[in-house]
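The complex appears here minus one protein chain, its other protein chains still in place.
By written order: A, B and C. Residues from 1 in each chain.
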Amino acid sequence: MTTTKSDALLPAQGIEAPRSGRIDPKYLRSGSSKSGSFEMAAWVFMRVSGAALVVLIFVHLTVNLLVGEGIHQIDFGFVAGKWANPVWQFWDLAMLWLAMLHGGNGMRTIINDYAEKDSTRMWLKSILYLSVIVIIVLGTMVIFTFEPCLLDSSGQLLESSPSFCQNV
Amino acid sequence: MQVHKYDVVIVGAGGAGMRAAIESGQRAHTAVLTKLYPTRSHTGAAQGGMCAALANVEEDNWEWHTFDTVKGGDYLVDQDAAEVMAKEAIDAVLDLEKMGLPFNRTPEGKIDQRRFGGHTRDHGKAAVRRACYAADRTGHMILQTLYQNCVKHNVEFYNEYYVLDLLTVDEEVTREDGTTYMQKKTAGVVSYDLANGEIHVFQAKSVVFATGGLGKIFKTTSNAHTLTADGMALAYRAGIPLEDMEFVQFHPTGLAGLGILLSEAARGEGAILRNSEGERFMERYAPTIKDLAPRDIVARSMANEVREGRGAGPNKDYVLLDLTHLEPAHIDAKLPDITEFARTYLGVEPYTEPVPVFPTCHYAMGGVPTNVNAEVLQDNDTVVPGLYAAGEVACVSVHGSNRLGTNSLLDINVFGKRAGLAAAEYAATAEFVDIPENPTAFTENQLNAMRASTGGERTSTLRTELQETMDANMQVFRSEETIKEALAVIADLRLRYKNVQIQDKGKRFNLDLLEAVELGFLLDMAEVMTVAALHRKESRGGHYREDFPERDDENFMLHSMMYLDPESSTDGTNGIRADTKPVVFTRYEPMERKY
Amino acid sequence: MTQTKGTLYKGREGMWSWVGHRITGVGIFFFLLVHVLDTSLVRVSPEAYDAVIGAYKNPIMIVGEIGLVGAIVFHAFNGLRIILVDFWSQGTRYHRQMLWTVMGLWVITMIGFTVRHLMLFLDGWGGF
């Protein structure tokens, strides 16, 4: 290879081949900081969790809305009655975690897509992550620390308590 | 004005240009200037195949291939060049395969080959399978593969840079016998950046021209809008002669009015040409082989039907390709491209309707004269140091007066490679030639004049008139009368061209301006072609003179050489000096060309 | 200028199903945030929970619930379609047919759900 620059009789200007360094910076990929494998894992997770959620959510909806008295049956007692059973506890816990992570990751994708500025993107994602964590932690605590048989100040079982509390 | 300095500058990024760039780019500091993004080049339109005597499916050898090429060109082929091409064809195909080209394969996994018009075993005994192919998009695959390898080797492309001037310097040289002559030397090129209208000068030790063909001289053509004879015109204006410009190949079956090519395979599969009366007219012109007669004969027969009033359509200006007697399944299996083109572009359903077709300008056999090393000649044998040409723009001459199908894709690979190697090798030892003073003056004056013109002539009007007169007078039938008619029109158009006015006054992407420049190339080359046709008073290959219907080896077994020469005057046209160059013979004596 | 405006791109089934999937996904996500919060009220007091859950039993919310379930059902079925497009080798060829199937199943499911939900609702509804 010989020299690029023109040093002959004409004014020399080392000019780059055009339109290779001339790309609108908006399009330059800043050497991906986040490893691709994370995106792959997220992608797989969306599918796996989605498939699981179909079962979890459909059963949840059926039990809550379509059997018995439907929407009218839902009250404190109903919830308490369900969570007395560890299967339902686990069920709702799985649903909570999977749905929040699935939905949270979905929202992350959407923010990545549409946030125009890096700072906006960062803010939105921070809010997202925070709310996902708060909700997951809150929900988990509720499910595990739930006390179905509440007593009122006089020590009587509350009216809304599920029937099994009587037997305790 | 910006100045760049490269060892090698390649003008054009079609098959020939990129094949050269792959060689030169690995050996010398190389730039490729192209007015189109490389993958837009018209090499990508080629369908049929690329010939090489690989003998993968049946017995074959390069000597038979040479013979077919010579005979196909009606013996106007330089036989040494044809030998080089046929011999190197094998490596050319294997090179492409190793670069990744996805050829179709035989059951054993070798490159598959198929038959193509004019390619025979043992000097015409029977058709031979010689064309290597990649489905019906061989040219597309060649173009893509070459581009891919340019990316691999980091070739520097200047995309959408129009080369508008070739810079040469004349030097007086004294021969041994004391006489002197002017030796041309290559200094570089001037180019125009479409994106912003800036002029760039490229100083180079070697310049390779690979700018493709000239189809847009004609109205009906299979060529792209961008094939406007640029390279030929630039060389010609720089004082380089043009060889065999009268020979243009017209392909019989172009979609009527559009010129889009329908491959010969249609007739091979049994399609029939008919006139408005439904008559299978080829029975009259070629009673034995009918529709499968050679391209030039079929094209002429079709044109004759139209001329005698038996054309179909509202303007009676085309004939019909009838496939309706074939099974739709068969058409689908064997001719998918044809059915798709007919449906998309003419809205014709080939199962039930005949397809309107007419001969279409397809290929320029002539061009910038070179020797087998792709070195450009400034006369019959003086090489211009540092100037190379390859591909359709060049005339080696391997196609003589009529190119065989599949030999062009071969030509661009063999001579593209040779050009790249030679250019790099020359640049390794040569010195830069000083750029002449004011190198951009010509280009800038031309562009400024066009920008400022208020003459009121429209590029498109002039171009249409040129194309119409060329279709009417210089197509498959020519005679002194029609040629002179064309010359008169061209002369008039050249005057009017001075008044061309453009509407786009901007700097960015001013294609309006460049179309006007391209029209100048078309007019120059149309004139050269017409004058060359006037001089060749015989019929041979693609050139058919009604007033001289026979081949005349005695007087015309010669290449024509047309020089720009303001002092010369020929038959009413000024400025073109006609000369000839002997044809090179090695082993084959001219015979009558019949199949 | 990067052209962001201009006319709307005229995508076909694939694009609109994606738009639907995205919108329903976001909708469900926000509902879920609220839903977890309201359910958490069971830890505060039964009255609080029952009061909030009571809001779900009002006729306007019933329509909302049908909408929500509609969104979930679409997102779920279409999610399964996406999974098939991803992992079944013929998935990309039949994505349109699968979308029509999704829509068909959606209609059937929604008719079933709506009828049952409204009946149960009307059964136990004491009126305004």
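The rule is simple: a residue touches a chain if its C-beta (ideal position, glycine included) is under 8 Å from a C-beta of that chain, and two chains touch if they have at least 3 such contacts.
Criterion: contacts and distances are computed from a predicted model.
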item	value
Record-based protein name (UniProt) of the chain missing from this complex, from "Na+/H+ antiporter subunit E", "Ribose transport system ATP-binding protein", "Dihydroxyacetone kinase" or "succinate dehydrogenase"	"succinate dehydrogenase"
Chains in view touching the one left out	A, B, C
Of B:53, B:92, B:312 or B:557, the residue in touch with the unshown chain	B:312
Contact with the hidden chain (one of B:3, B:163 or B:346)	B:346
Footprint left on chain A by the chain that the document does not show	19-20, 22-24, 26-27, 29, 32, 34-40, 42-44, 113-114, 116
Residue numbers in chain C that touch the chain omitted from display	1-15, 17-18, 82, 85-87, 91-93, 95
Chain B, residues in touch with the chain not shown (by the definition above)	36-37, 39-42, 44-45, 93-94, 97-100, 102-111, 115, 127, 134-135, 137, 140-141, 144, 148-149, 151-152, 195, 224-226, 257-258, 260, 265, 268-270, 272, 274, 276-278, 280, 288-292, 312-314, 320, 322, 324-325, 341, 344-347, 352-354, 356, 458-460, 502-512
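By definition in this document, only the chains that are shown with their structure count from here on.
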item	value
Inter-chain centre distance, chain B versus chain C - centres from mean C-alpha coordinates, in Å	62
Between chain B and chain A, distance of the C-alpha-averaged centres to the nearest whole Å	62
Sequence positions of chain B contacting 2 or more other chains	none
Complex contact set, residues of chain C against chain A	2, 22, 25-26, 28-29, 32-33, 36-37, 39-40, 42-43, 45-47, 49-50, 53, 56-57, 62, 65, 69, 72, 76, 79-80, 82-83, 86-87, 113, 116-117, 120-121, 123-125
Residue ranges of chain A touching chain C (in the complex, touch as defined)	24, 26, 47, 50-51, 53-54, 57-58, 61, 65-66, 69-72, 74-77, 79-80, 96, 99-100, 103-104, 106-107, 110, 131, 135, 138-139, 141-142, 145-146, 150, 158, 160-161
